[in-house]
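Shown here is a partial selection of chains from the complex, left in place.
All chains are identified by letter, namely A, B and C, in their written order; residue positions are counted from 1 within each chain.
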């Protein structure tokens, strides 16, 4: 089956990103396809490469980035939510006149249409949030 | 095929769990995850409401979340089944849609 | 777009506006989603009914008042806003406390028709069973 996954909360603060990650791994292990993981609301905070979690804790950004690389996942950060919360890629930084960017490898910034498209294209859309 | 309802909030903290129970139709599946698993404990003030729903819906709890909160399978209300993440994935494929009660 | 390619999208709104951003960001999805010409319904359950309150005045809290956007949804072909009666009653609210939200029916000489549909809990549960995609806020 083809899944769409929605992550609505940032890493660490809520368990949503952890559960979504483990759900995604389990789905891939079962041979399912993941059409897209869409990060909305505070979920956009999963996509900053500036995080430095304690050494004895999991690094959720890295886990997502590595899973994306291994399985060719499409990790999309909502642009409107990202702007409110300070997540930028190089293009956005330039467009907004910011002096740097913080998007993590494997994540891309795009519009809310990508969420609707995931709803249309996926057999099941599964939401994790607060 | 019915609906898979996921509930990730403690019934003692929020009304989400009660709202989930009130909107799950006969034949639906309810899956407790994250803090929602504390609603699975037998002997709690919430147990009667959950037990009543067992007559019309299959109810599951995510085992890893139970374990994290110090709960063993024998602490769980009779009739509630345990799944792991793979079982969670299977439940989503067995029902026609997933409704997350946040 | 043929009906076969249309999916039924249900947006479930359960949180009050302003205290958290979910109401506003839900509305942003609905507006963008309208361009995809799917079969869209909105549900207002629990504190979500506060999103539809008339006379929202946000100058004092310094936040953007987005309540007028609900009244414009008809222009985006979003015309089915299901409001749960039990949620209103529990909060001491009635339909009269909510904004009037209407759409123009192009099939009936653009007559104004109400977009708010008041349903009880069992009807809301039945509505969920008819959907393809559910987005929760």
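The definition used in the following text is that a residue touches a chain if its C-beta (ideal position, glycine included) is under 8 Å from a C-beta of that chain, and two chains touch if they have at least 3 such contacts.
In this text the structure is predicted, and so the values were computed from the model without any measurement.
A.B. asks: For the full complex in this file, what are the copy numbers of the chain types, given as a label formula?
C.D. replies: A x2, B x2, C x2
The working rule: only the chains that are shown with their structure count from here on.
A.B. asks: I'd like the Å distance between the centres of chain B and chain C, where a centre is the mean of that chain's Cα atoms.
C.D. replies: Centres of chain B and chain C (C-alpha means) sit 27 Å apart.
A.B. asks: Rounded to the nearest whole Å, what is the centre-to-centre distance of chain A and chain B, using the mean of the C-alpha atoms as each centre?
C.D. replies: 26
A.B. asks: Two or more other chains in contact with one residue: find those residues in chain B.
C.D. replies: 97-98, 100, 102
A.B. asks: Check each residue of chain A and list the ones that touch at least two other chains.
C.D. replies: As it turns out, chain A has residues touching two or more other chains at 125, 127, 129.
A.B. asks: Across the complex, what residues on chain B touch chain A?
C.D. replies: 6, 8, 33-35, 64, 84-86, 88-90, 92-93, 97-98, 100, 102
A.B. asks: Using the touch definition from the top, list the residues of chain C that touch chain A in their complex.
C.D. replies: Touch list, chain C to chain A: 7, 9, 21-22, 25, 28-29, 32-33, 35-36, 38, 132-136.
A.B. asks: Along chain A, where are the residues that touch chain C in the complex?
C.D. replies: It is residues 6, 40-41, 80-81, 84, 111-113, 115-117, 119-120, 125, 127, 129 of chain A that touch chain C.
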